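A short write-up of the structure that comes next.
Only a single protein chain was left out; the remaining protein chains are all shown in position.
Now for subunit A:
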Amino acid sequence: MDLFISLFINGLATGMLIFLLAAGLTLIFGLMDVLNFAHGGLFVWGAYSGIFVYTWSGSFIVGILGAIVTGFVLGWITEKLIITPVYGNHVQQILITLGFMLVLSECIKVVFGPNSIPVDVPSYLAGSWEIGEVIVIKYRIFIIVIGLVIFGIFQYVLKKTKIGLIVRAGVMDKEMVQVLGINIKRVFLFVFMTGSAMAAFGGMLMAPYSGVIYAEMGMEYAILGFIVVVIGGMGSFSGSLMAAILVGLAGSFMAYYVPYLSLAVNMILMAIVLIFRPQGLFTNAKEG
């Protein structure tokens, strides 16, 4: 039982990190049909710049803010420079964003050096609680709580604010939002920057969790992010949380019980979803 709970918490924490990456992806795709393979690059940049600021300032919170600011700025640059010229053309989007992803990864090596960097959990989040037989690592609980809080905030913004209404409507039918005279490009830039900041934030939280950061980690997590987007339903925000948790749990349990399947399990999940429910598991046609 204690093992089960440990694996469960571990999977949940991983799921939350993937959610932070996938939530931006799903809204970016849902709103403007943009396939953004550079999203993982923002994840790594968030991790590196956040850890850089953390080391420099000594404060983990300031480090997180640094990562978020980096995400916003890089998101703005990416949207203006890379995405705007290729609206509506998926092939060009895949090529240029994949290319930009590589550029972002290589720039990491130029700026921060090619070696992987070890990262420690800040002292007040280090350690664990012992509840009966079960050992609960504090930092994992921290990630789960933060993930749920972020989900709550975004759910509120989507359901209860004017901009949220525009985003949800835009995911359903962006042409018609434009017919109403709403400048959807402006809304999209906002969504893109927010999604990028979330990815950067996710990268920053990931760093102490995995204990080490390296330039290629963006690609690995971006793939998980895309799997989550497909499983959860393109454009579905709440779907991306459910799917991310599912992927996180599947990875965690498989790695223990059927280790040789742990890498394949997400692909298998995605294949099953695509065969039986191609619109996504947790969506009734893009409800957001």
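Structure notes:
Note that a residue touches a chain if its C-beta (ideal position, glycine included) is under 8 Å from a C-beta of that chain, and two chains touch if they have at least 3 such contacts; residues count from 1.
FYI, contacts and distances are computed from a predicted model.
UniProt lists the omitted chain of the complex under the protein name "Branched-chain amino acid ABC transporter substrate-binding protein" (options: "Branched-chain amino acid ABC transporter substrate-binding protein", "Sodium:proton antiporter", "Nitric oxide reductase NorE protein" or "Hydantoinase/oxoprolinase-like protein"). Only one residue in the set A:Ile117, A:Leu165, A:Ile223 or A:Leu249 touches the chain that does not appear here, and it is A:Leu165. Among A:Phe8, A:Phe52, A:Phe72 or A:Phe190, only A:Phe190 touches the chain that is left out of the view.
Screening A:Leu3, A:Val103 or A:Met176 against the full complex identifies A:Met176 as the residue touching the chain left out. For subunit A, the list of residues touching the undisplayed chain reads 157, 160-166, 168-169, 172-173, 176-183, 186-187, 190, 284-288.
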